[in-house]
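Quick one: structure below, then a few questions.
Here the complex is missing one protein chain, while the rest keep their positions.
Order of writing sets the chain letters: A and B. Residues in each chain are counted from 1.
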Amino acid sequence: MIEITNVNFHYAGLEQAGVKDINLCIPDGECLLLCGASGCGKTTITRLINGLIPHFYKGELSGKVMVNGRKINEQQLYDLAQVVGSVFQNPRSQFFSVDTDGEVVFGPENIGLSKDEILNRKDMVLHELNLLKLMQRSLFDLSGGEKQKIACGSVAALLPDIILLDEPSSNLDWDSIKDLANVIRLWKSQGKTVIISEHRLWYLADLIDRAVYMEGGRIAKEWDRDSFLKLTETELASFELRPMTLEEKYIREFNDNGGKKPPIAENQEHSNSSDIQIRNFYFTYTPEKYLFFRKKLTPKNEDICHLRIQSLDVKKGEIIGVIGKNGSGKSTFLRCLCGLEKTCIGKVYISKKEYKGKGLTKICYMVMQDVNHQLFTDSVMAEVLLSMKKEDEHEAEKILKSLDLYEYKDKHPMALSGGQKQRVAIASALAAEAEILLFDEPTSGLDYRHMREVAALLKELAGKGKTVFVSTHDPELAVACCDRLIHISDGYAYET
Amino acid sequence: MREAKEKKEISGCLHLDPRSKLLILVLFSVVVMIDVVNGQAYIVRVIMTFIPVALVCLEGKIYIGVRFTVLFILATWLQTYAQQHFGGVPGMLILFLCYMVTQFAPTMITVWYCISTTKISEFMAAMNRMHAPQGLSISIAVMMRFFPTLAEEYRYIRDAMRMRGIQFGGGKATKMVTYRLIPLLFSSINIGDELSAAAVTRGLGAPVKRTNVCEIGFHMTDFAILTVMTILTGLYLFYSLRSGVKIL
Partner (left out) sequence: MNEKKKLQARDFITIGIFTAILWVVQMVIMYLGFLSPLIVAGYAVLIPIVTGIPMMLYYARIEKFGMLTITSIIVAILLFIFGMGLTGAPICIAAGLIADLIAKSGNYKSKKKTILSYAVFSLWVTASYLPLVITADSYKASLLEGGYDESFVSTLFTLVTPKTYPIIIVICFVCGIIGALIGKAVAKKNFEKAGII
């Protein structure tokens, strides 16, 4: 039983809102969904329950939080660890070990259980969560979904009664999300209390018992299971929540049906010279072993390649959605297209002009999944100017205005919100006069409103004549803005 | 897509105890301290250099072993050749490069071998057996986990720089450094916070003695390699002292 009574919390030194007047009682064994826009206080609630507030994040806390029959501020984090388990959003940053075995036993080792007990628990967790295949591996070699599974296993090994998941599906593909749903189902059947804070609702529809909707740090609405499931798409949209059901068609497409149609091949008749022609994109991560000199890749090496797109024509000003499982070659395709993989032999023709290798970086610009990596300067203005061939403040201001960034021009890019950072990256792409814009998972971890905003922005960019490639696991985004979808499977591109 | 890369084997097939690896490194650092260029001691030194190479090859990384061997022989030969035939500044530079290769490359490959075949849990277990303070072990474990993370983050940053054509910071050395360092620090801080939150909610920092599930212990291979290394180091010290090299 978790009882939160009259709780207010304000983060120290941050404008970040925190939460106000929270009253929430979660009985044992309930599966609760926390939903609402980014920054509405969902995460803060999970932190109140796992004790990160007040023990880790400092701030002003009033009211009472009771977990496991005791006040939270009287329990130490290491004691709570056996009661409340937490799975976080980012799979890359929540593991402590380098190898999977070490990670699963990390928690039990910390609390000093006996060796036999730990090994028993490890065995149990591995079987329950189906992790045996992942053992003896380096965590750095796992995909996001696999990492998230290990994180679940590591939490489960402490045998907590309460499990918190904070936007666990943000970085996962379709299959991994289904695995995650199965794990939650298992925990539910074991009678654990499960609390999920999430934007994506479709995979939770048959799992949750109750949904709590938050707005501006307050609990604004509550639904029980039945009334929540009855909400229509428009009603959900009015709360700025994502749809609960997904159109059958996209489920099938995202669920990897590659191989039924032949890969896209060169088509002389339909090839139009005004199109952008992408040719011979072959690339491998495992080149033939060599002693001193690397052999150049040719289309003949197709069988060792991880990317094998012989030919692809796209229209100028089109938005192309690139879909496929994690590890199918989506990101690799984008990386090759903007010239980041030096050994890729692909060429791009735009109005008869050939671009290859380094030349591609001049016409293509990728907005990365973690946009923090591509912000270098100490103000938004400087960031845009940095991309220009010749610094032109007037032009830069125009670009910033078109992206609603003008008022932030002197702010530090890292002080902005996620969506704003993304727009700064787009601004520098526009400043660099890139013709082809690539987006790698631009909506992972975004709420409904921000997702719509991204979709609108992509359309606007396409309207300006930019060609946009967007790789995504987000069916909603694909529906909202893509003119054409390409399915990548095993490195081959298929029309959908 | 990086997961499609060749799976790296993280545990060596020899299963040396981390403490033996540490001892090998200690012995190596003794050897590196004393510089000898000829005589019997030099032969011992070369033999010692090739022990980690052999270990690397035994772990299945034959290409790396061969590459190192060729480089080492080339550098040794060039060093002798350059001393006799080249003069002036370019000769000096070549000589210096060779010196660095012959002097430090053996240590590098040993270090690489020891780090790449040790799991963090093994290392923590070894630290535990040696009664190191827990805080220190945690810091070191995090550091070892963080090296690959830094490499990963740096790759993203480098890619982003390449896309914008600012790898060389517009020719300014200060910008070359800050453009790399500042995004790296920002993401390190983020990852650090998230990592800390994930670790403390799983009980890190509990005031109990931490258990170590990982089995470590000395086996025949440990004893064999340690014996060989100790004898060689002894011989090396003996020969080099006899030929009049001063230590300190």
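Just so it is clear, a contact is a pair of C-beta atoms (placed from the backbone, for glycine too) under 8 Å apart; a residue touches a chain by one contact, two chains touch by 3 or more.
Because the structure is predicted, anything quoted here is derived from the model rather than measured.
Contacts of the undrawn chain with the visible chains, over the full complex, involve A, B. Of the candidate positions A:Glu3, A:Asp141 or A:Asp378, contact with the hidden chain is made by A:Asp378. Which of B:Val44, B:Ala125, B:Ala141 or B:Leu226 touches the hidden chain is settled by the complete complex: it is B:Ala141. Residue B:Val177 is the one among B:Val70, B:Val177 or B:Ala224 that touches the chain missing from this view. Seen from subunit B, the chain kept out of the figure touches residues 22, 25-26, 28-30, 32-37, 83-84, 87-88, 92-93, 95-97, 99-100, 104, 107, 111, 114, 135-136, 138-143, 145-147, 150, 177-178, 181-182, 184-186, 188-189, 191-192, 195-196, 199-200, 204-205, 245-246, 248.
The set of subunit A residues touching the chain not shown comprises 14, 56, 378, 411-415.
Here, only the chains that are shown with their structure count from here on.
Subunit A and subunit B have centres, each the mean of its CA atoms, that are 34 Å apart. Partner subunit B is touched in their complex by these residues of subunit A: 50-52, 55-56, 76-82, 84-86, 88, 90, 92-99, 101-102, 105-115, 118-119, 122, 136-138, 140-143, 146, 151, 154-155, 158, 285-286, 289, 291-292, 306, 326-327, 329-332, 335, 338-340, 361-362, 364-366, 368, 370, 372-376, 386-387, 414, 428, 432.
On the side of subunit B, the complex with subunit A involves touching residues 1-8, 10-11, 63, 66-67, 119-121, 141-142, 144-145, 148-149, 152-153, 156-157, 159-166, 179, 182-183, 186-187, 190-191, 194-214.
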